[in-house]
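For this view, one protein chain was removed and the others were kept in their places.
We just call them A and B in the order they show up, numbering each chain from 1.
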Amino acid sequence: MAGQDAAAFPPAARPGWVGRLRRSESATGWMLVSPGAILIGIFGLLPVLMALKLSFQKSDLLTPETPWVGTRNYRQLADDPRFAEAIQHTIVYTALFVPGTMLVGLLVAAALNRSVRFISVYRTAAYITMAVSTISEGIIFLWLTDKDYGLVNATLNVVGISSQPFLASTSQALYVIVAMTIWGWTGFAVIVYLAALQGVPVELHEAAAIDGARPFTRFRTITLPLLSPASLFLMVWLTINALQLFDEVYLTTRGGPLHATTVIVYYLWDQAFVQFNAGYAAAMAYALFVVIVIFTALQFWLSRKFVHYS
Amino acid sequence: MSTATSSVEPGSATRGWRLPFSPWHLVLVPLTFVLVVPMLWMVATSLQTQGEANRFPPVLLPHDPRIANYADAWHTAPFGTFFLNSTLVALVVVASNLVVCSLTGYAFARVRFLGRKALFMALMATLMVPFQVTMIPVFLIVKWFGDNVSPYLGINHLGALMLPNLATAFGIFFLRQFFQTVPVELEEAARVDGSSRLGVLFKIVLPLSMPAMSTLAALTILTSWNDFLWPLIVITSTDQMTVPLGLSYFQGAHQTNWPLLMAGNVMSLVPMLVVFLLAQRYFVQSVAGTGLKG
Partner (left out) sequence: MNKRPFARIAALVSVAALTLAGCGGGGGGGSDSGGKTKVVVWNGYEDVQGKNLTALIAKYNNENPDVEVTQLVSSSDRVLQKVLTAVRGGTPPDVAYMFGSWSPNIAKIPQVVDMSSYVNDADWQWNDFYEGERQAATVGDKIVGVPALVDNLAIVYNKALFKEAGIAPPSADWTWDDFRTAAKALTDPAKKQYGWLIPADGTEDTVWHYDAMLWEAGGDILNSDNTQAAFNSDAGVEALTMLQDMAVTDKSVYLDTTNANGTKLMNSGKIGMLVTGPWDLSSLPDIDYGVQVMPTFAGSDAGHQTIAGPDNWVVFDNGSERKQAAVDFVRWLTAAEQVKTTSLATGDLPTRESVGSQVSFQKQLDKNLPGSSTFVQNLSNVKKARPSLEQYPAISEAMGQAIVSVLLGKAEPAQALDDAAKATNDALSGG
């Protein structure tokens, strides 16, 4: 990033000139960001701060009285085995879902990024997976993975493997959710990678091809580095979403069987709107917030090594 | 399809030999099938009787396709109004996002201003708290706007659906990432020629970022179109309802009318298909295609 920052200044600038330019750069910068910053400040940041207060209160969302309890909600979190379990499930889920979706998305996008007939039909199909409601995906997956009537087990039986319980099993259910959500998010990753692939100059490939580089080598040495800003975007965005997984769990397993798919936001929702412990749920959200901030900061920090801009 | 032929294929060193059809179809057809299975199921269910839809394992092909389900679904509730409302909200939100997020995203990508990193992290932080938790505060803020600025921005008005989504940290982050891949030499040249930052953004960066801008547009419209929880919370009268809320008419407390629900879902999907087909013209555009070299 240092390189492109320097590029923002004319090379011949003297120190005083740089100082003035910096001030005017700041003015320009703030002018450009202010509409977005104000809007997100009001409707994003302010609610985050308002909800933070709730995490220091005892609140059931029902009674107006919300006594201040200091850090009790947070201390309670530390002793809650279900929360520890939920963190573990969330981390396992994220660790599989994020790379899985990026890999599948990249492969599909690479396959779709070519000039064959009907390519726009194929691309539309990828996009459709995003437009289709989660409930349809959930129902299809329940059917595919049903222990008695599902297609997956029918296929396994044909090749001599006995039927698996999948969502009815405490040890397999989380992995079924991983597969289901990778499927559901593939369209998103494909669309992002397709947009990024448009920025890969064909001349680089042609030059490398003339030098005798094989297609896979060209993909690895030319395409992948040029896709790295999009990859960073996907990694961060998918991680943020993975750590906040809720809908798919709500629509299929309800966190079960026996809490095996209870991830943090599902547990949080359960505490707030089933058990009426909203203050505790808020504390959970901010514990999660810290986790996401750390993950994201880590990703940006790592990105300095592998992301190449222009 | 005309755009597809002008698209650039990175691995096209094999341009020498041509088959009657590309071998890629052998990969793409099954791949596509796997991706569209849920949609095929939706369409199939939307043509079934209640009995057929209440089967497990599911019936795939309806015995006697009931096109009438679509008319029945349409007449269950004022869906014309719902589509109009959803369209209005999506259009305002997408227009605002494209303008605001490109300005903000560009500043984060290229302008070195005081507090840039801190501000960027603060905006990103808003993505990291689940909406289940911030929902009530957002509700109160929107209500304040309705009471103090204009009732059209408040609870139970379409404005309440637009207001919190006029700019998204998602859009800013997305564009920031893409703007950073625009060759900086082009911008420098324009700056030396005396263009302002805004001029560079509009004359150089945006034209080179059409794939990213159209992708963001399609994603933003889709998100707005499918949004369920926020409209559920904030809309309290039928004439302000959006399509996803209208689909509640088919989901009762104890049972769901699957054929009508899926007919409604398919109808809701059609405008999104149109949007995508329109946006797709711009998805495919290479740096080389604009006559600029990287």
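The rule is short, and it goes like this: a contact is a pair of C-beta atoms (placed from the backbone, for glycine too) under 8 Å apart; a residue touches a chain by one contact, two chains touch by 3 or more.
Model, not experiment: these values are computed from the prediction.
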- Identify the visible chains that the left-out chain touches across the whole complex. A, B
- Message: Can you tell me which of B:Leu28, B:Leu103, B:Met124 or B:Ile141 touches the chain that was removed from the display?
- Response: B:Ile141
- Looking at A:Val69, A:Ala125, A:Val152 or A:Leu167, which residue reaches the missing chain? A:Leu167
- Message: Using the document's contact rule, name the residues of chain B that touch the chain not shown here.
- Response: 49-51, 54-58, 77, 114-115, 135-137, 139-141, 143-144, 148, 155, 229, 232-233, 236-238, 245, 248-257
- Please identify, in ascending order, the residues of chain A that touch the omitted chain? 26-27, 30-31, 34, 37-38, 41-42, 45-46, 49-50, 60-64, 138-139, 142, 146, 148-149, 167-168, 170, 173, 252-259, 273-276
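Just so we're on the same page, only the chains that are shown with their structure count from here on.
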- Item | chain A and chain B, separation of their C-alpha mean positions in angstrom | 16
- Query: Which part of chain A faces chain B closely enough to touch in the complex?
  - Reply: 4-5, 7-8, 10, 22, 25-30, 32-33, 35-37, 39-40, 42-48, 50-51, 54, 61, 108, 110-133, 136-137, 139-140, 143, 146, 149-150, 183, 186-188, 191-192, 194-206, 209, 215, 218-219, 222-223, 226, 229-230, 232-233, 236-237, 240, 244, 246, 265, 268-269, 272-273, 281-282, 285-286, 288-289, 292-293, 296-297, 309-310
- Note on the structure: So, in the complex, the side of chain B touching chain A is made of residues 1, 3-13, 21-22, 24-25, 27-28, 31-32, 34-39, 41-42, 56-58, 99-101, 103-104, 106-108, 110-114, 116, 119, 121-130, 132-134, 136-138, 140-142, 163-170, 172-174, 177-178, 180-185, 187-188, 191-192, 197-198, 211-212, 214-215, 218-219, 222, 225-226, 262, 265, 269, 272-273, 276-277, 280, 283-288, 293-294
